[in-house]
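Removed from the display is one protein chain of the complex; every other protein chain stays in position.
Coming up: chain A.
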Amino acid sequence: MYKTLLDIRSTIIPADRHVHLVHRFALPQGISKLVITFAYSPKKLEDMTRINELVVSAVERYVEADSRMAAYGNPDYGLLHNLLTVSLDDPAGFRGAAHRPSPEQKIFLAESEATPGFLAGPLPSGLWELTISLHEIVTDTCQFHLQVQSEEERRAGV
């Protein structure tokens, strides 16, 4: 039986970049598994005019004058994405992070196993924190959906 502990949908905009959204929630006792479902969209910036503007300003800001011509033409530079990452803390401290580009993530933690990036182990009751770090927002708006669910320990004979 899964119980939903939080279910949040939100819209963010480029002005929100470099913000950490901390979601502090209470985990009850007797939980054997925690499941985090996180998705955001869009991932990719498609607007060519905007891409060009952003590439030009990044090259001007970060590349020395004599290397700029090569940088403008770098095909990899035209692939601009939103990047939101989740990290998790239990009442005692760090429990993991998913620093990866995928815009759709299903993360679980249990006593003996966890999704790569996260630390398996007991799931103590108390205040936990789920942080969404807004590394980059290049699209005019971006929607995310965050859900945290818990599964109770199965008791013998029940």
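By definition in this document, contacts are C-beta pairs under 8 Å (C-beta built on N, C-alpha and C of every residue); 3 or more make two chains touch, one makes a residue touch a chain; residues count from 1.
Keep in mind that, in the parts below, contacts and distances are computed from a predicted model.
As stated in its UniProt record, the chain not included in the shown complex is "PHP domain-containing protein", which appears among "Aspartate carbamoyltransferase", "ABC transmembrane type-1 domain-containing protein", "PHP domain-containing protein" or "Sarcosine oxidase subunit beta". Summary of contacts with the chain left out: across A:L6, A:A39 or A:A71, the touching residue is A:A71. In the complete complex, the residue from A:V35, A:A114 or A:L130 that touches the missing chain is A:A114. If you put the missing chain back, the residues of chain A touching it would be 17-18, 20, 54-55, 58-59, 61-64, 67, 70-71, 76-77, 80-81, 83, 85, 87, 93-94, 96-101, 114, 116-120, 131, 133, 135-136, 138.
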